[in-house]
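The complex appears here minus one protein chain, its other protein chains still in place.
== subunit A ==
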């Protein structure tokens, strides 16, 4: 059993090495874990999350102000101004929806802000009854941007008819309540980020199912797959149903902005991936730099190429997705396919590279 002894020797050596902490001088291949996950989260909060929420709140306060003017004097000029501020806010919203974490998650913020298609029947019932709890789950499809979309573009056949509706105090009240609610919810979420949650978020870097980093990785992928790929493109194009469902596009009553919103969302997602700050050229630690750290430059390149391909496919669409679906739906499904390829890269390759503990699998491994 001389060989046996040798094997033991090897084993012991290996295991003794395990026991000691490292002071390796093992050449270029050795590295310490110098990737700063805290820096990734800090960059995320300080350069994207808080600036985006602040911008959204600016836009929502403008919306609110224009709404106040409109209610006093519901005329065409004030309606136009109100609509413009709604579009501006809706575009910024595309940079915020992904952050379903912290207070936003607790309040189910995105469900109170952007569930579409909106439910016309619920809205009209709320308006005629005059009593409603806008925070109630049953009203998720009667509030937020899609409800305002209907209230500003859909409640009459033309602007004349729409303006006539606002002679009724009940319509004025509902419009005011919905917009005020959006602004106050956003204020709560923003305040929470700026006061308490920022610190908690930035310091939670462990690899556990509930840590900020892991939750954010999951949220990011979930939003891309569901909020962007499925909701904006796939579902209306009929990828999940036997026939296309153009009535399910985002901003159905002001269809001309559907492409613009989708592109905003895609840009926001890609900027997040690359660590590019909101509305500025600053670049910080990100999924991209984390992957680079893990020697996965191949994957970084592929993901950005796929984002770019998807953007091209979306840019090739009509501004109005309803028109696109009804004239040439194959272009919509092509855009979906391009978005889907990025889902593969994010959900399979990036998750494998990070090897994050995911929250959904609760069982033993081998």
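Things worth noting here:
In this text, a contact is a pair of C-beta atoms (placed from the backbone, for glycine too) under 8 Å apart; a residue touches a chain by one contact, two chains touch by 3 or more; residues count from 1.
Criterion: contacts and distances are computed from a predicted model.
UniProt lists the omitted chain of the complex under the protein name "Deoxyribonuclease HsdR" (options: "Sigma-70 family RNA polymerase sigma factor", "Gluconate 2-dehydrogenase subunit 3 family protein", "ABC-type multidrug transport system ATPase subunit" or "Deoxyribonuclease HsdR").
Contact with the chain that does not appear here is found for just one residue of A:106, A:298 or A:315, A:298.
Mapped onto subunit A, the interface with the missing chain covers residues 1, 4-5, 7-8, 10-11, 14-15, 17-18, 21-22, 24, 26, 29-33, 37, 205-208, 234, 238-242, 294, 296, 298-299, 302, 340, 343-345, 347-349, 351-356, 360-366.
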